[in-house]
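One structure follows; several queries about it will come next.
Showing chain A:
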Amino acid sequence: MVMDIIAGSYDLLLEYLTNPWIRGYLGLSLIGFIFVSAMAAVWLERKISADVQFRIGPCRVGPIGIFQLIADAIKLFTKEDIVPRKADSIMFRSAPIFLMVSVFLMLVAIPIGAIVINGVAYPLVVTDMDISILYVEAVSSISIIGVFMVAYSSNNKYALLGAFRNFARMVGYEIPFGISIIAVAITTGSLNIIEIVENQTIWNVILQPIGFFVFFVALMGDLGRLPFDQTEAEQEVVAGWITEYSGMRFGLGFFAEYIHMVLGSFLVVLLFLGGWNLPGLGLLTSIPVIGFIMPTLVFLGKSAIVLAFIILLRWAVPRFRIDQVVDLGWKRIIPLSIVNLIWAIALGLFLGA
Partner candidate 1 sequence: MPEIIDTSSIINSYVPVAIFLIVGVVMPPITMLIVKLLSPRSKSKQKFTTYESGSDPTGDARIQFNVEYYIYAIAFVLFDVEILFLYPWATVYRGHGITSIATTAILAFIVIMVIGFIYEWKKGALQWSTK
Partner candidate 2 sequence: MNGITLFAPELTVVATALVVLMIGVFLNTESKKVLGYLASAGLAASLILTLMNLDANAVMYSGTLTVDALSQFFKIVFLIVALLVSVASIKYTENNEHVEEFFTLVLLAVVGMMMVASSNDLLVLFVSFELASISTYALAGFERRNLKSLESAMKYFIIGALSSALMLFGISFVYGLAGTTNIPEIAQNSAMLVSSPLGIVSIVLLVAGFGFKIALVPFHMWAPDTYEGSPSVVSSLLAAGSKKMGFVAAFKVFMIALVALKTEWTMAFAILSVITMTLGNVIALSQNSVKRMLAYSSVAQAGYISMAFVVMSPMAVTGGLFYILSHGFMKAGAFLVTAVVGYMILSENREAENVDHLENFKGLAKRMPISAFSMMIFVFALAGIPLTAGYMSKFVLFSSTIEAGLVWLAVIAILNSAISLYYYARVVKYMYFYPAEGERVSEPLPYALTLVAAVVGVLILGFWPEPFIQWAMEAAKVLIAT
Partner candidate 3 sequence: MLPVLSMLILIPLIFAVITFFTKTKEQARTTALTGSVISLVLALYMYMNFDSSIASLQFVEISKWVPSLGITYSVGVDGVSMPLILLNAIVIPFLIIYSWNEEKSYPNRFFGLILAMQGAVIGVFAALDFFLFYVFWELTLIPLYFMVSQWGGPNKEFAAIKFFIYTHVASLVMLLGIFALYFTAWSQTGSPTFNIQELLTQFQSFEAPLVKDAIFIALLFGFIVKIPTFPFHSWLPDAYTESPIAGNVLFILLKIGGYGLFRIMLPILPFTGTPNLMISIMALLGTASIIYGAFVALAQRDFKRMIAFASVSHMGFVVLGSAGLVSLSVSGAMFQQFSHGLILSVMFMSVGVIQTNAGTRIINQLGGLSKKMPKLALIMVVVFMASLGLPGLTGFVAEFLVLTSSYVNLPGYVLAVMIGIVITAAYHLWAMQRSMFGLYNEKLGDVKDLTNYQSLSMAVISLLVIYFGLNPNPVLDMMITNSEHIVSLLSVAGV
C-alpha cells in the first residue's frame, strides 16, 4: 500500500523530471552539494594529512574542526580583492568564470548515485546524454583555458611558468586518459556513463587492471595533485599559476580544483568501481527505503575511499620534476595505455560480439 503510493508519486515525479527545464533547475541543487563535498574533501585532506604527520589538524571550529572550512570561507569573503597593476584586468577578472564553468558543466553529466525503486535504478543525474563521458572529458579541459588566462593575465613569471607546466603535463596525460576511457567503452559498449555503470557486471578494475592504473595516474595528472603538482609547487614557482590571486578570487580557483578532484574520484568509481552497485547489494535495494538511499551512499562511500587514497598518495609519493612528469606521461603511461587498449580489444573478442 505504502509502497504503491511511493511508487505512484515517484512516477509522477519522473514525468516531471523528463522535462529538461525542471531537471536543470532541480539539478542546480547539485551545485550546493558539490560545494559541500568539496569542503568535505578539504576538511578530509587536512585531517588525513594531519594524521599522517602526527598532528591534530583543524579542531577548534566545531567538533573535530568540521566547520573550519566555513570559517575559512567567511575569511575569504572579507579579504580585499587585489588586481595587480600590470595585469590584464578583464582577463584577470573573467578567468574564474572558466574555472567554474568547467566544473559546473562536468557536474551536469556525472551521476552522484541512484535511486532504486522496484528493482529499477534511477540514476541521480541532471541530464542523460549519449556520450556523457566524452562530454565530461571535453568540458573538464575547459579549465586549462581558465588556468592559462589566469597566468597570462597576471603578468607574473611564476604564474606563467606554472601555467606552462600545467599545459605540458596536461597534454601528456589527456591521451592516456582518453585511451583508457576507450578501453572501458569497448568492454561496456557505450560512452554513456550510466550505461557504463549498468553494464559493469564485472567491475572494470578487475577486467582491466592496467586500464585502471592508467586512468588513475592520468586523472592525477589532470587534476594536478601531488605527485603531479608542479604547477603550484611552492618551493619552485611559489603558488604557480594562481600566485597573483588573492582573497575570494583565490578561493574560487581553489574550490574549482577541489571540485575537480571530487568529480575525478566520482569518475573513477563510475568507470572502474561499479558506480553505485555493490555485489550482494541487490537484495538490500529491493527494500524501499534502503533502495532509496543505499546506492547513493555506496557510491559516495566508494568515492570517499578513492578521495582518501588520493589524499594519502600526497604524502606517500614525492613530487616529480617536470621533465620526469612529462617523460612518465609520454614514455610510460601512453605505451601502457596502448597495451591496455589491445588487452581490451582481446577482451572484447573474448567476451563476444
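A quick word on the picks: all candidates are chains of the complex that A comes from, given by their letters.
Note that in this section a contact is a pair of C-beta atoms (placed from the backbone, for glycine too) under 8 Å apart; a residue touches a chain by one contact, two chains touch by 3 or more; residues count from 1.
Being a predicted model, the structure only gives us computed values, none of them experimental.
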**Report entry** Options 1, 2 or 3 - which one, within this complex, touches chain A
**Finding:** 1
Report task. Give every residue of chain A touching candidate 1 within the complex, in rising order. Result -> 20-21, 23-25, 27-28, 31, 76-87, 93, 96-97, 99-101, 103-105, 107-109, 126-129, 131, 134, 152, 154-160, 164, 167-168, 171-172, 174-175, 178-179, 182-183, 185-187, 189-191, 238, 243-244, 247-249, 252, 322-323, 326-327, 330-331, 334-335, 338, 341-342, 345, 348-349, 351-353
